[in-house]
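All protein chains of the complex are present and in place, except for one that has been dropped.
Chains: A and B, in written order; residue numbering restarts at 1 for each.
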Amino acid sequence: MLLSANHWISGLAETLAVNDLHSVLLLVAAWMVLGFAGFLRPHSIRFVARFLFPAGAVLCLGVALLAGLFLASGHAPQLVVLPLGLPDLPFHIRLDVLSAFFLLLLGVAGAGISTFAAGYFRSGEGTAPALLGLEYHFFLASMAMVILADDAYLFMVAWETMALSSYFLVTSHHRIPEIRRAGFLYMIMAHVGAVCILLCFGVLQGGSWQFTFDAMRGAHFTPFWATTAFLLALLGFGAKAGLVPMHVWLPEAHPAAPSPVSAMMSGLMLKTAIYGMLRISFDLLSVRFWQWGVLLLALGLFSALFGAIFAAVQTDMKRLLAYSSIENVGLIFTGIGLSILFETSNMHLFAALAMTAALVHSLNHALFKSLLFLTTGSVLHATKQRSLGKLGGLIRRMPWVASLALIGTLSIAGLPPLNGFVSEWLLLQSFLFTPQLPHAFLNMLIPLGAAALALTVALSAYVMVKFYGVIFLGQPREPSLVNAHDANWLERLGLIWLAAGCVLIGALPQLAIMAAAPVTGKLVGDTVRSSSTFWSIAPIAQEQASYSGLILLAGILSVVAITFVCVRVVAHGRIRRTAAWDCGYPWQTSRMQDTAEGFGQPIRHMFGTFFRMERSLPSASDTAPRYRVYIEDRLWRAIYLPIARGVQKLADGIGFLQGGRLSIYLLYSFLTLLGLLVFVL
Amino acid sequence: MHTSQLIAEVLRVLAAGLLLISFAMLSGRRTQQLITLFAWQGVMLFLSTCLVAYSSGLTEMYYSAALTLLLKVIALPWILNRLIKRLGAQWDSEQLVNVPTTMLAGLVLVIFAFGLAQPISSMATTITRHTLGIALAVILLAFLMMITRRKAVTQVIGFLAMENGLFLAATSATYGMPMVIELGIALDLLVGVFILGIFFFQIREQFDSLDLHNLESLKED
Partner (left out) sequence: MRAVSFIRQFVEVALAIAIAPLFTGWIAQCRAWLQNRSAPPLLLPYRMLRKLFFKDVALAADASALFRATPYVLFGTMVLAAAIIPSLVTDLPLARVADSIALVGLFATARVFLSLAAMDIGTAFGTLGARREMMVGFLAEPALLMVLFNAFLLYGSTSLPSLVDGYRTHPSVIDPSVIFAAVAFVMVALAENARIPIDNPSTHLELTMIHEAMLLEYSARHLALVEWASSLKLFNYACIGFALFLPWGIATQGADGAGALLVAIAALIGKLVIAGAALALIESLSAKLRIFRAPEYLAMAFLLAVLGLLVHFLLGA
């Protein structure tokens, strides 16, 4: 039944004879126009928020629809050359299945985020509304152009525009020093990454000085240069994606930005880095080596574990989600690494399975992470609190936000029947085939990676129970929380859109797998066996493993309904409201329930070696006892501070050149002139 | 032949049991417990040697098995038990690194040993050639146990467990060592334990404790 729907859609696309790429470019241009349109009424928040942002959301839907149609119909790439750019290197733009998948992701998640942002931005907060609209829509447009770029110049222009516009968005509340500091760190890491990507393109042109991707596809490299290009790409895109150890900017920048911007960064921008990695490793480089796969696998698993462990000990809700993003990016890179490993060992079916897992997880993460960041935005607006120690009990005051956040939490924890489970299941399934790899020690070591993956997944469930439980459940930890109000209708619409996406992909994972199939076909040369039934997915074979999200969801709901009815009929439905039992303790205050630190204590105890902790404990005779724990990233001290100090020293050393006196500077010019005269004549 | 297949399966189970006991020794807490585990290792070795002797028909393996029984199941555990009772060290024995990390390290060592042993196993011709990897793993695990312990007595037990692994390696790859070498090793073990016992009393007299990090104070600053 689903296959016939597929035929129907592709038929529709062909009859419409839509040239997808031209339409997509029109929509991207429309975003830029929307950005500038804000200047018609620069200080009117109503115009910008209630009119321009929803228009942007509709454009996102258009992009998603076009990308989906392209994926469903013929898969021949479409090319456009725009007469912009350098004299001998105009902008080359290309729409192929890989770009279409990521455009679909961008459009679907972007629609929800824009709708939410329409209701979120209120007057009197930081930047002028017109500037905000400009930066936001340019951010969207530049991400789309990164995905569509077919030559190195356009790619770098779009990449830098993305970095700049997101920098300005992150520092929207620029009057607060921490936010400025976070923006600064973000800018540095973004530029380090950009330099690495630039160098990578430099290697990839292979001596022909042609910077179009087509030329790079045709070039041949020795293993040394191919590996150099790969490592540079890993450094550059890994820095943007937040792979350990280049992750230090993520936990600072994501919390500093306003919530829709955090959602865009976590949900969409990290995926453009994944796109870049895939484009370079599988498309531009014609050969791969199994060592690359092992490297990606190891880095990915370590990032995932690292992110989960740090998320468990956070006390700021947005920092927690930022570390969780690091964890999920690690999982995606694990999938890509496995895919490279299988592909270089000629096991294309399993490579397709691992690649499908990585792609579907990217899509899922875009949906549920955006959903969660947006709900924290609502909570922040309603309570003005970001710290987990001052929230609690919001499920009673904000029922809409709480129920939609519950869907997001269950999805990110990887629980059936929602979408997070599907990608984790696919990833675990691909690990099951690693013992068949031909490499001697690897086929025994990598199955242990499956255990690390299971540990990470279970740990993320732990972290999300902490997140949801401390914010929405229990007693309010601050008296001002009783004034919290629920989200307005625009915000609810955005949240519902994203939550519906989570439930849909969870119940019908075939949709996501079908969307990813052409991509895996192009990149690794095989696709998973898309199931022939509507009800379940069986990526390798029915006898080996199968999963049906729809029947699970329907089954749970129907059993719950039947049980409810039976219990009501056989027994009764009487309820008596009383005080909580609490084991008979007479007083119950909000201080008696677990704090965020308390909930993370087992993790802190078990994984203490990962952190650098400073604790101050009260003494026995303290009349006002205070307990304080400060947790820091070890990698920050070990890697980044020495580099920063080195750079500082270098700068100080060179600083002596700045004499301050005009005659010294004139002397420099004079010496240069003398030197030129000597060497030229 | 049905019996030989059965014997092969039982041998596999015994080898796996030996590996399990090595891990248990790696994570065991009390010295008394470690000695009991060592005795059980000896029992498994004894049974496995007997089975190999039965299936291959070599009578000197029976002598080998008897020697194992006498020495490793009866004599050495008895001596060690008396030693720790006199030293008063039956109870807790601290570890340098916590238990889950040691187990993970042990696991990696096992993978390493298995990977190494596979090409060698394919060349041997005995019925137990697959257990060479396990023997290597037992040796490495015993060494790891010696490294991660603080009390002196447990290091001796680790050393003895290493010898168990060597014995298993010998029986599995080449149907045992020449008798002379076996008797020599047995005598070495016995004498070694006596001498080490004397040393322990000296250490305890000098430092009032059997904790080995006291020996660090001997280094020059």
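Definition applied: a contact is a pair of C-beta atoms (placed from the backbone, for glycine too) under 8 Å apart; a residue touches a chain by one contact, two chains touch by 3 or more.
Worth saying up front: this structure is predicted, and the values here are computed from it rather than measured.
*Asks:* Using the definition of touch stated at the top, determine which of A:Pro245, A:Gly389 or A:Pro447 touches the missing chain.
*Replies:* A:Pro447
*Asks:* Quick one: say which of A:His605, A:Arg626 or A:Arg661 touches the chain that got left out.
*Replies:* Checking the options A:His605, A:Arg626 or A:Arg661, the one contacting the hidden chain is A:His605.
*Asks:* For the full complex, which residue in A:Arg175, A:His220 or A:Arg574 touches the chain that was left out?
*Replies:* In the full complex, the listed residue that touches the missing chain is A:Arg574.
*Asks:* Quick one: which of B:Ala65, B:Val110, B:Ala142 or B:Ala169 touches the chain that's been left out?
*Replies:* B:Val110
*Asks:* Which residue among A:Met156, A:Leu380, A:Leu473 or A:Leu504 touches the omitted chain?
*Replies:* Looking across A:Met156, A:Leu380, A:Leu473 or A:Leu504, the contact with the absent chain belongs to A:Leu473.
*Asks:* Since one chain isn't shown, list which residues of chain A touch it in the complete complex.
*Replies:* Within chain A, the residues touching the omitted chain are 392-393, 395-396, 406, 410, 413-416, 421, 425, 428-429, 432, 435, 443-444, 447-448, 450-452, 454-455, 457-459, 461-462, 464-465, 468-470, 473-475, 536, 538, 542-548, 551-552, 555-557, 559-560, 563-564, 567, 570-572, 574-583, 588, 590, 592-594, 598-599, 601-602, 605-606.
*Asks:* Can you name the residues of chain B that touch the chain not displayed here?
*Replies:* Residues 9-10, 12-13, 15-17, 19-20, 23, 27, 99-100, 103, 106-107, 110-111, 114, 117-118, 130-131, 133-134 of chain B touch the chain absent from view.
The rule is short, and it goes like this: only the chains that are shown with their structure count from here on.
*Asks:* Write out the stretch or stretches of chain B touching chain A in their complex.
*Replies:* Residue positions touching the partner: 107-108, 111-112, 114-115, 118.
*Asks:* Using the touch definition from the top, list the residues of chain A that touch chain B in their complex.
*Replies:* That would be residues 440-441, 444-445, 448 of chain A.
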